[in-house]
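Got a structure for you, questions after.
With one protein chain removed, the remaining protein chains of the complex are shown where they sit.
Each chain carries a letter (A, B and C) given by its place in the written order, and its residues are counted from 1.
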Amino acid sequence: MDVVTLIWLYILGLVRWLLHEAPLQVINFIRSLPTLIPELLKWLWDFIWFNFKPLAQIIVIPGLAFILLFAMIAVWFERKFLARAMLRIGPYYCGKRSGWLQVIADFLKLFFKEFVIPDDAEKVLFLAAPVLLPTIPALAITLIPFDSNWVLFDAGGLSLPVFLAIAGLAPVIPIFTGWAANNKYTIIGSFRTAYLYISGEIPLVICAAATALLAGSLDLVDIVEAQKPIWFAIPQFIGFLIFFVGLILEAERTPFDVPTAETELVMGWRTEFSGVLFGFTMMAEYLSFLGWTLLFIVLYLGGYLGPSLFGVPLYDHIFWMLLKLAVIVVIIVLIRTVYPRLRLDQTLRLGWNYLMPLSLLNLLMTLILKWGLII
Amino acid sequence: MQARSEEELVEELKREHPELLHDAIVHRSKRVSVIAKRERVLELARILRDQYGFTQPVSAGAVDYIKEGRMQMIYYLMNPETRFMLMLRVDLPRDDPRMPSMTEIWEAMNFHEREAWEMFGINFEGHPNLTHLLLPPDWRGGYPLRKDFRGEGITP
Amino acid sequence: MSFFKKLVKPFLVVAPYVARSSQTVKYPDERLIFSERFRGRHHLDLDKCIHCGLCARICPCASIVLVPVEGREGKYPQIDYGTCSLCGLCVDACPRGALTMTDFVEFSAYKRSDLVYSPERLAEVPDIKEVLPMLKRRIRPVLTDKEMKYEVVEEL
Partner (left out) sequence: MTEPEIKPEVMRISWGPQHPMSGQTRILIDVDGEVVRRIIADIGFTHRGIEKILENRTFIQGIVPIERMVMADTANIALGYVQAVEEALGIEVPERAKWIRSLICEMGRINSHLYAFGLQVECTGYFPAVFLWTTVDREVLLDLFEKLTGARWSYSFFIPGGVRADLPEGFRDEVRRAVEYLRRRFQDYWDAMVENPLFEMRNRGVGVLSREDAIRLGATGPVLRGSGVDMDVRKDEPYAAYGDLDFKVITEREGDCFARLKVRFHEIEQSLNIMEQIADEIPGGPVRTKVPLFPRSKPGVEALSRVETARGELGVHIFTDGGLKPYRVKINSPTLRNMYVFERLAELNRVLVADLPVILYSIDPWYLDCDR
């Protein structure tokens, strides 16, 4: 048989199939549709849920979008709020009186500005710092539970110590940045950072340990769940206050912004950064602020738990977390309008002489409380 | 040994230390001038500070009398008790303007003497740090407040 | 305990300020109404000027020069606003009141030579809409109370 005959046979067969069998199959398919569609949707949902939920977490909450949005809103709010306290208007022309576009404009300006690397700087370290700086708090934020099953990084029941360990890495970078930039202001600023972190972090860790003790778990989700009867802010009032002060101290906000004291050290360890490098360090500041605030909410203010009426929680949702975050941010910005900066020695005295003994006292009280509960 | 009024102060100064000063004048109330001899001005200054209570230095500056060929260095001093302003004047020849530094007695004359040095070219012997104060360190244009100073072509 | 009281008190003082109206004048949109004596740029009445040149002599900044005007006799003052300090001594010195001061303070120009105002230019008073095209309303400073210090006037 030659090729032409073969083709003809094939076409004939096709025509026969179309006339005899295809209509039946179409009818069958249409008949089975009502059962098929839910199956299809379920498959699609499972596919999205299992494959894209981590992706959504990475991108939306607590991922990049949330972090960037938080930094933007915080910057905008801070500028506008401070301006109001100073009887000014604040950003006005860029974005219809509210000035919200100003933040984006500033970000674009920082992004496209030329950045300068000093001649004598240690270039690798100098350039590594702005990259590493936002990474550490961002990594720590992944451990925060935004809902009972909304944890990006499962640390196997050890998320609190892992958080503290990661956050404890943060001061290392300012220290070697200050050295790498080869500037006198940066070196003084970096040493101040070292002093400050040590004095602030130890009370924080002790307070966090007390909450873990009270909850009986090192997992942040468990700690939140343990707050269902009552938020830890009440049984641990001393720890709550210490953690609040320590959080401002760790985030380097006024009145403890000693390492970047503008009136003394120009910009502290950040003096030599410009353009996009400076933008990254600024973002890192807001990120570490965000990270510590979230931990504060999780440990003391009941995380994602809603307000409970007679022990029955109303509705637990991410929304509560964000609301609490907003309240804390407002309070910390208000503190900035009201207080001047403390000196380094006064800050250290506060850390070692007051926060540290008080946090130990708090731990002791928690132990006694826990012991009493067991008995 | 406080003098009560301006006239008494001047009389007493003239009577007690005629070898140290040329003249002493009362301008008006609370304004006294003493014209000292250049060689022994340090002794007079020490007496003024320790015995007459002129412990507060105010300022110092010079005047260039080009026609008379002299420069006059004026130290403005203050007595915190009586609130008299005393002007201790020292006449210096214009071609050789040098005198002992007063920083030994009134420490705060440091800045003012540095200024007089760079503006008038008066040499203060024994000044701890006779460098430019207001003018740039590489200033080579002469002495700006002298009357024969011409501003052209001296910008460094 | 008084320490904590003191610690909290600044919050109570600062917090009401957040709700208070701001004191900013949004300049190109709003502009203050200046007082009667305000010393802005000059206005020259060409008919009153008697070419005496007192304004040029008394000017401390030497920014007034007498120049001839086309179609008129005598010389009239020309003011260089690059150096003028708006002290108003020329207005005081003028024996005939030919020079007066308006409340225009907008001098900006692209060239230095544009800051030199000829007598003809001084003689004309510009329209505010030409000087500030964005201007919408003016503001009158009033001292009423804590809340409000500026009162908005819609007229132009």
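Rule of thumb we're sticking to: a residue touches a chain if its C-beta (ideal position, glycine included) is under 8 Å from a C-beta of that chain, and two chains touch if they have at least 3 such contacts.
Predicted model, so just to flag it, every value in this text is computed and none were measured.
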- Where the missing chain makes contact, among the chains that are shown: A, B, C
- Footprint left on subunit C by the chain that the document does not show: 3, 6-7, 9-10, 13-14, 17, 23, 34-39, 54, 57-61, 85-89, 92-93, 101, 141, 143, 146, 149
- Logged for subunit A, residues touching the omitted partner chain are 82, 85-88, 184-185, 188, 254-255, 257-258, 261-266, 336-346
- Absent-chain interface residues of subunit B come out as 27, 29-31, 55-59, 61, 63-64, 74, 76, 80, 83, 85, 87, 106-108, 110-112, 129, 131-137, 144-145, 149
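Rule of thumb we're sticking to: only the chains that are shown with their structure count from here on.
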- Query: So that we know how the chains sit together, what is the shape of their touch graph: line, ring, star, complete or other?
  - Reply: other
- Whole-Å gap between the CA centroids of subunit A and subunit B: 68
- Query: Between subunit A and subunit C, what is the gap in Å from one C-alpha centre to the other?
  - Reply: 52
- Item | subunit A residues within the subunit C interface of the complex | 81, 83-89, 92, 334, 337-339
- Item | Residues of subunit C touching subunit A in the complex | 10-11, 14-15, 17-20, 22-24, 26
